[in-house]
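With one protein chain withheld, the remaining protein chains of the complex are depicted in position.
Labels run A and B following the written order; every chain starts at residue 1.
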Amino acid sequence: MNEILQYTVQGLAAGSFYALAALGLAIIFGVLGVVNFAHGACYMLGAVTAAVLLDLVGMNFWVALLVVPVLMFVFGVLLERLLVSRLTALDPLYNFLLTFGLSLLLVDLVKRQYGVSGLPYTRPEILTGQLSVGDVRLPTYQVFVLVFSLLVCLGVWLLMTRTRIGMIVRASTEKSELTRALGVDVSRWVTPVFGFGIALAGLAGVLAAPFRAITADMGSSFIIILFAVVVIGGLGSIVGAVVAGFLVGLVEAFGQAYAPTLSQIVIFVLMAVVILIRPAGLFGREENA
Amino acid sequence: MSSKRLVATAVVSSAALLLSACGSGGPGGGDGEFTDGKVTLAVLNDQSGVYKDLSGPNSVKAVEMAVADFQEKYGDDAVVEEVEVVSADHQNKPDIANTKAQELYDREGADIILDVPTSSAALAVATQAAEQQKLYINIGAGTTELTNGQCNKYTFHWAYDTYQLAQTTGTAIAEAGGTDWQIIYPDYAFGQDMDKSFTAAVEGAGGTVGDHIATPFPNDNFTTFLTKAASAEPDVIGAMQAGGDLINLVKQYNEGGYADDGIDLAVGLMFITDIHSLGVEAFEGVQFAEAWYWNLDEENRAWADRFLDETGTRPSFAHAANYSAALQYLEAVQAEGTDDADTVVGHLEGKEIDDVFLKNGKVRAEDHRVIHDVYLAKVKSPDAVEEEWDYEEIVSTIPAEDAFMPLEDSSCSMG
Partner (left out) sequence: MSAPTQTTARGAAASSPDAAPRGFLGRSTRRWLLLAAGLVLALVLPWVIYPPVAMDIAAWALFAVALDLLLGYAGLLSFGHAAFWGGSAYVAGLTAVHWGLPFPLAVLVGAVFAMALAWPIGMLSVRRSGIYFAMVTLAFAQMLFFVVNQWRGLTGGENGLQGVPAGFFGVEAVEREAFWFYYAALPMIIGGMWLAWRVVHSPFGRVLVATRDNPARARALGYDVDRYRVMVFVISAGLAGVAGGLFAISHGFVSLQEVAWQTSGKVVLITVLGGIGTLWGAIVGAVVIVILEDQLASSGFDGIGIITGSVFIIVVLLFRRGVWGTVADAVARRTGRRPADEAVGAADGEDGR
């Protein structure tokens, strides 16, 4: 029983990274119609930036948690203005290809600049060790990641449902043609939304820094799982991205615990089943094509 | 305007095409003892990927040091005047390694290829060596296949392998009282080998291995596995991950505070470059097998100082091993007065060697496994570090005879 609780928390903690990053992916897709292949690279950049800032100016984890997403937001805004916006009028596949090229570029730039063996990161003292709840012991950091990302997801949800900007974003994500038809000017929000999505990936990266290896390649397999996550959740759905993120984390954890050799395949089997039963994803709407 | 730029690229690429055609005039059938009148050593390794720091461009430097030492030692008495060092980057891709090896042997006149990390790439190069009947000395890859099922006359295995890693760490720790083990291994060929070898080593030394926990590869979340392993309250968790996965695991082991529960972490495969990039704090107290350590004694240190002057960094075992392999190859060429592959192979077989890398070294004739003393190392605590790269404390030395797979267990037949 204890073990089950432990695996649940661990699965949800692993899912937090997917949920945050997938949320960013979903929002960007919603407003721009772009699937950002470089999202994994942005997750990596978040972690690398945190490590570099720690090394250069001694910026600690808590400050990095605030500063890095802001930097990533700026990076995202530049990216959108300089590159992505030139292709948004075309078929979305072009931006998919563009961001694919971008991820190749970013990964190798980081490799050349910061080496291949990974960067060190000092974890905050307060988050080390384990929390004991009765007989159950849970690594403190995992609990923190879980709580923190749940709060962020909640915050984003409030932003989406309680503010005008959020309403516009959500409307254009979930009913894009209708929103346009009603004459809402979505274009003003395109750039900041892209930046915001990138910032979320960066935030997931900062959260990963004390906990995972910080290497140029850390985003390469992450992005593929992320694609499975959004396919499962339904690309057009913000709630779907978050729920599927946590779900995939859980599937991964229990798969690892009870069928380790199959654990990587299980996620893709889940994806296949979802496509078979609900092609649009658990929370997506049916395609009209 | 736009089309012009592309035409330009096309011209450049066709120029490259022509260049490669011109530059590749085959080796002239040089007369006498030396094909094309010189000896060419080729370093084929990963100069851009995960093994770049471990070996990479600095191994090329190390081989150049060996050439310089050879030329200094023999001066005018050297049997061959011109010794050339060439290198290529296989980017950790076996198909590129394969093509490049072929090209190095037949177009660049390479007499020997050195290094080649990544076992699939190393095995492909070994096949090329056998086909082209030229030497290949492996340093970077750890697969025991090279001296077992897929051994051949022209391939030597110089530095370390999975069997030796297990023998070193497993036996030494079990004998020191860490008898109750849990093993976490990545579920692919390397990890499965390591799991088997470690289990044999630990059990051979009177220990027991509880669970063998397979993990996906690559993987960034090991917490579930650690929880599972720790729940059995073992003395030691043996982690067989490498590279980025190892760092993930070590970080999560630290987060979990398992060291405070008295559960030690032993690592199957770790390099000094891992410690350097992550910092000693992250690895403090971790025990692992080391094939060579720069700060072990005066001889090593003196060489490491020279290496530092050349490259600006301290050498890993792979750098020293590349140096040693190149030097011993040249010594063999000098002794025989020829670069004829069969003659040099004959010279090396059974040879006992002592140099900066090989202590009590011997080239086994039967399977071409080069055996030598290896070490169990422990990562120092941050306070004990006296200078940069001074990260390891050598806990014990495992004599050459005990460290490697006994001949009778090898399935190699040179045929």
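Here is the rule we go by: a residue touches a chain if its C-beta (ideal position, glycine included) is under 8 Å from a C-beta of that chain, and two chains touch if they have at least 3 such contacts.
Treat the numbers as computed from the prediction; the structure is a model and nothing was measured.
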Given A:A47, A:L98, A:A199 or A:A213, the one touching the chain that is not displayed:
A:L98
Absent-chain contact - pick from B:Y136, B:F190 or B:Y258:
B:F190
Contacts of chain A with the absent chain, listed as residue ranges
29, 33, 35, 83, 86-94, 96-98, 100-109, 111-112, 176-177, 224, 227-228, 230-231, 235-236, 261, 264-265, 268-269, 271-272, 275-276, 279-280, 287-289
Absent-chain interface residues of chain B come out as 2-3, 6-7, 9-10, 13, 16-18, 20-21, 24, 47-48, 52, 57, 87-91, 93-96, 98-100, 102-103, 107, 119-121, 123-124, 127, 131, 143, 145, 150, 187-190, 192, 216-217
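Methods note: only the chains that are shown with their structure count from here on.
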Gap in Å, rounded to a whole number, between the CA centres of chain B and chain A
37
Could you pull out which chain B residues touch chain A in their complex?
48-54, 187, 213-216, 218-221, 223-225, 227-228, 231, 243-248, 251-252, 254-257, 260, 273-274, 276-279, 281-282
For a test of understanding, state which residues of chain A touch chain B in their complex under the given definition.
3, 6-7, 10-11, 13-14, 108, 111, 115-120, 122-123, 127-130, 139-142, 208, 210-213, 215, 217-218, 221-222, 252-253, 256-257, 260-261, 263-264
